[in-house]
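One chain of protein is taken out of this complex; the other chains stay put.
Chain lettering (A, B and C) follows the sequence in which the chains are written, and residue indices restart at 1 in each chain.
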Amino acid sequence: MSVHRFEPRVYHTSIGTHAPVLTIASGSTVITTTVDARGMDATGKQVTERGNPQTGPFFVEGAEPGDMLSVTFDRLRPNRKFGWSASAIAPNVLEPETVKQAPDEAPARWEIDQEAGTATLVEPRTALGRLTLPLRPMVGCFGVAPPRGQAISTATSSTHGGNMDYRGFVEGVTVHFPVFVPGALFHVGDGHALQGDGEIVGTGIEISFDIQFTVRLVKGKALQWPRAESADEIMTVGNARPLDQCVQHATTEMVRWLQEDYGLDARGAHLLLGQCVRYELGNMYDPAYTMVCKVSKSLLAGLEAGR
Amino acid sequence: MSVHRFEPRVYHTSIGTHAPVLTIASGSTVITTTVDARGMDATGKQVTERGNPQTGPFFVEGAEPGDMLSVTFDRLRPNRKFGWSASAIAPNVLEPETVKQAPDEAPARWEIDQEAGTATLVEPRTALGRLTLPLRPMVGCFGVAPPRGQAISTATSSTHGGNMDYRGFVEGVTVHFPVFVPGALFHVGDGHALQGDGEIVGTGIEISFDIQFTVRLVKGKALQWPRAESADEIMTVGNARPLDQCVQHATTEMVRWLQEDYGLDARGAHLLLGQCVRYELGNMYDPAYTMVCKVSKSLLAGLEAGR
Amino acid sequence: MSVHRFEPRVYHTSIGTHAPVLTIASGSTVITTTVDARGMDATGKQVTERGNPQTGPFFVEGAEPGDMLSVTFDRLRPNRKFGWSASAIAPNVLEPETVKQAPDEAPARWEIDQEAGTATLVEPRTALGRLTLPLRPMVGCFGVAPPRGQAISTATSSTHGGNMDYRGFVEGVTVHFPVFVPGALFHVGDGHALQGDGEIVGTGIEISFDIQFTVRLVKGKALQWPRAESADEIMTVGNARPLDQCVQHATTEMVRWLQEDYGLDARGAHLLLGQCVRYELGNMYDPAYTMVCKVSKSLLAGLEAGR
Partner (left out) sequence: MSVHRFEPRVYHTSIGTHAPVLTIASGSTVITTTVDARGMDATGKQVTERGNPQTGPFFVEGAEPGDMLSVTFDRLRPNRKFGWSASAIAPNVLEPETVKQAPDEAPARWEIDQEAGTATLVEPRTALGRLTLPLRPMVGCFGVAPPRGQAISTATSSTHGGNMDYRGFVEGVTVHFPVFVPGALFHVGDGHALQGDGEIVGTGIEISFDIQFTVRLVKGKALQWPRAESADEIMTVGNARPLDQCVQHATTEMVRWLQEDYGLDARGAHLLLGQCVRYELGNMYDPAYTMVCKVSKSLLAGLEAGR
């Protein structure tokens, strides 16, 4: 159970079978940093090209296709005093016939106060004034190398994770990935100080991060789509277009999970989801959108008791 | 500000310019009942054909096209001791290639305990056992007569409301509709003891209701899509397919609302939504799906203060 | 087999259970006229409100729910010397991020020369000059009354037909409809001198028509979606959003048709369509889009011989 401090020197704007930057054992913790979506580091200096540059990949010893890699985000902390965002809702999120009336894109700047735990709008000036919002740091883009020799742009997402831009990927959450290549090759980047549902302006409040995560390998457990757990909920993630298809992937993966690990037959899983499921919108901006399917752990505990 | 007690004798499975059952003034309260989605009343007797039969329509004096009708759900209470639901997730919510493995539809029966505030699964028997869930009564289908001489099936929804099947339409919520025809012609039905997001099995826990609502007419206020308010949030509703289009309608309507009533210019509205918007999935089962766009009233209050 | 000459005095902008204008027997032919999409007649005078006003409905004696109504377009002829169209591609047909660069809508005017069989662009003036195109007259919106007491706007389409805007609905084609209400209640309107695939500017070249059609009732033959036949092809029609769903409806209806009437089992129908099917895009503008699934009659004849 070792702890690795890793300082990145190279970044990737695709997630694929790139040369590993570090080899770690299951159970290991990594303490590192990520640059923001434009490649700017903690000092505000641009150190790599823009486009959600990723720290990594990290090679997990013993990981093979057909295994599951679990990554717990132990610590996710913005590490500088400003973030930036876009300020215009993306045209694909508006009624097409109203797009011409929408404002053009212009950058917005936010002050980040770590102690107060807030982000404050500095510019542009609008009737919002110095809108102040609570921080809720999350990572937008992370995942494992996809199968088939692919390297997939960090603009998008799929079964391997990627640019899911879901505001629920916060400190304390564990994300489970299918392993497609030896070593799994975990990549991580694109921190947001906070973000709305859907990432509808195309950004959260983008910022560099100090990050600590722990990996755990589960042999011989095959997933179809990413899964995740918070203290209160289990989650499955569907990445595709349109949103309907995201819901199909996430729901089907949840049915599988309930059957595999929670002792339900198909009927029971369907019945439970029918009256109790919750969905959250990750992003509706990237080439693949993201919907998350959630079930409260309290229901699953109750289920055990009810049997 | 009168209170009307109304006992329905006729029901409609389309929302349209049907003969009014009662004429009421703005500010009036109506106490009435609704049958369940199959036309069964409080005694469990089928009194009309199935398909979300509606109580009403109620003619609101003075309502003209271009006005807004606000309906507050003062009281929504299941009025019998059992409800029913479907038990298989609809094929359109599953990955197409897994549909053949899904269970066939079979009805489920739930005991409703008003005092305990719970619904308990009675059949079918699964590993869920007697799953017990808290009641959260909501109405699935309600709205006003659409324009252009249309009568629209209560299976679906559009700008006039209809079968939105959103679990947030609970007691205490006010829903605002565009008025398309003289008198607005409000219809209501399809009570659910509770429901999951997406209504993915095609039903909530379906049950007859005692219902009390109050109408208020606002002259000369034109909406494009339904809006709603709870104690904590303002909401806009998009009804269409696919879900992407629902999000477009709901988001665009929210931008309009923020500009009309909350003193924001377009830039401010876009910036606020970008980092603060929330979405919830109404239904992904009916011919038109439903997505709800939400903003916390605390943000809007803060906005006033921040200026 | 009587022939009825009918001069319309009333028009409808929804398709529903309106008062019949004429009762006809199966086998009857009707000679009548339609106004254009804006309600302008052969003289160019606006005689009714805009929005694809329909001539009819025609009550077909003996038609009952569960029957099939076949309508053959014997003659479809523009009856005046000018038509009009829109000139800007609808925003929903363009990449969302390019919508702001698109031209604003401005009306275009076309001269119609019946003898030459051409439409010539008169205005606006562009590098197209006096673009001259061959006429291919077709009807955009027609259908039968939908079930459940509905009246559906002539802006859209569904299982009952409606505003399908498919350029293949030309003279000589027979369209088959499911009957949902007694008398079927056939409506027709919205003639186009010609139209591109997808009706992507939102109009064809819109014009009033002289029209002749013949109805035939087939008892006890239930369709799910409209079907059609030309001299060379059989066709099924799916009306929905998004286009994917249109394809699903049209393809599934074609599988049913091949099994019901052409002696194929499911495997044979799937195999045939897999390598031989053709699709055409009706409209991608209206609230419901339209895709048409086609099979060559020569393949079906060959099929008989091949057995």
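Observations, loosely collected:
Criterion: a residue touches a chain if its C-beta (ideal position, glycine included) is under 8 Å from a C-beta of that chain, and two chains touch if they have at least 3 such contacts.
Note that the structure is predicted; figures quoted are calculated from it, not measured.
Of B:P96, B:G117 or B:P134, it is B:P96 that touches the chain left out of the display. In the complete assembly, the contact with the undisplayed chain comes from C:L133, out of C:I31, C:L133 or C:V218. When the omitted chain is restored, the residue from A:T29, A:T120, A:Q150 or A:Q224 that touches it is A:Q150. Residues of subunit A that touch the chain left out of the display are 12-14, 16, 51, 146, 148-153, 155, 240-242, 245.
Where subunit B meets the missing chain, the touching residues are 90-92, 94, 96-97, 99-100, 242. In the full complex, subunit C touches the hidden chain at residues 85-89, 92-96, 98, 101-103, 106, 108, 119, 121, 124, 126-133, 194-198, 200-201, 203-205, 241-244, 247-249, 251-252, 255, 263-268, 270-281, 284, 289, 302-303, 306-307.
Here, only the chains that are shown with their structure count from here on.
With centres defined by CA atoms alone, the chain at the far end from subunit A is C.
Ranked by number of C-beta pairs in contact, the top chain pair is A-B. Distance between chain centres (mean CA atoms), subunit A to subunit C: 47 Å. Subunit B and subunit C, compared by their mean Cα positions, are separated by 34 Å.
Centroids of subunit A and subunit B (each the mean of its C-alpha atoms) stand 32 Å apart.
Within subunit C, contacts with two or more other chains are made by residues 242.
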